[in-house]
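Below is a structure I'd like to ask you about.
A single protein chain has been omitted from the complex, and every remaining protein chain is retained in its original position.
So, chain A:
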Amino acid sequence: MDTPMIETRALRKAFGSTTVLTGVDLAVPRGQVLGLLGPNGAGKTTTVEVLSTLLRPDGGSATVAGHDVVREPGRVREAISLTGQYAAVDELLTGRENLRLMARLAHLPRAAGRARGEELLGLFDLGDAADRLVRTYSGGMRRRLDLAVGLLTRPAVLFLDEPTTGLDPRSRSDLWAVIRDVVAQGATVLLTTQYLDEADALADRVAVLDHGRVIAQGTAAELKRQVGAAHVELQLADGRTERVATDASVPDVRRILADVETRRLPVESWRVAVPTLDDVFLTLTGRPADTASPSGDPAADDGAALLAREAS
C-alpha cells in the first residue's frame, strides 16, 4: 500500500499567543482529492502554508510526497504547486511572460518550458489574452493563469487554497472543470474551501476543520449520513413547515405526495431535502458554516490571527 502523499500528525501552529492549529491529523492517498472545509479562521490556510513550506509548524509532523516539510523543504517544493487565495501572478507582465518567467524559475529547459507554457495557455483558454497585461484580466482569468503557472512543472501534489473564492458562477464551473482534469491525470490535491458544494463536487474525502482541529472526516456521503435521512419538506400556506422522512426514492416521494393530496393540505411549495454539508457543519459544531466563530475566541477569529501574524 502506498504511503499517503500528504500526511500530518498532531500538527500545531500558533502566532504569538494565538493558537491556530491545535493538532491536525490528515492523510491523503495518492491521486485523491481531500476537501478541507471550515469557516474563516478555522486554520485552513495555515494548514496549507505549513504543508507548502511557507510556515514552520510548532509541533507535530507533516510530510508531502514522502518528504518532511521542515527537514526537506527543497524536496517538498519540487513536488508541489500552490494556488492561493490571491492570484500569485505578476500584474505588470502578460500571461505569456508570467508563464515564461515561472518556467525559468522552476528550472525547466528553455524550449520545454516555452512549449509547456503555450500548451497551458491553450488548455486554460487564455490563448487570446496571452499577450495582454495581467492587470487587464478578469478575476476568473487570473485564477486560471495562476493555476496554469502552478501546473508548469507537472506537480504531483497540488494545494488549492480557496481557488474559487470571489469568482462568478461561470468562472467557477470553468475552474472546477480544469481541476477535475488535473485530478483525472493522477495529481493528489488538497483543496480548502468555504463552499460546501465545492467540496461536494470535487473532493473524494472531506475533512471538517474547526478551531484548528479536524472534527470530522469521511466521504461527503458518509458525513451526510451522520446528519440523518432525507425528508420531504412541505411549505404550507399558513407559514408552517412540515417534514416527512423519506428514502428519497421515486415511489416513496410519490406516496408522500399522494398522502398530501388526500389530506388536502394547503401546500405552497415542496422539495426533497437531502442533507447538505451545511447541515453537517451545523450538526457538528452547533452553528452554520457561514457564520464566523463567536468572538471572544481569538483562535477562531481571522482578524486576530492576522494581527498576531503581523506582530510575530
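General remarks:
As a working rule, a contact is a pair of C-beta atoms (placed from the backbone, for glycine too) under 8 Å apart; a residue touches a chain by one contact, two chains touch by 3 or more; residues count from 1.
Here is the rule we go by: contacts and distances are computed from a predicted model.
Per the UniProt record, the absent chain's protein name among "DMSO reductase, iron-sulfur subunit", "Protein SCO1/2", "Glutamyl-tRNA(Gln) amidotransferase subunit A" or "Transport permease protein" is "Transport permease protein". Considering the full assembly, A:149 is the residue among A:6, A:42, A:129 or A:149 that touches the omitted chain.
For the options A:33, A:102 or A:208, the residue in contact with the chain missing from this view is A:102. Within the complete assembly, A:77 is the residue of A:44, A:77, A:144 or A:205 that touches the hidden chain. Looking at chain A, the residues touching the absent chain are 15, 49, 52-56, 74, 77-82, 84-93, 97, 101-102, 104-109, 112, 119, 123, 133, 149, 151, 153-156, 181-182, 184-187, 309-310, 312.
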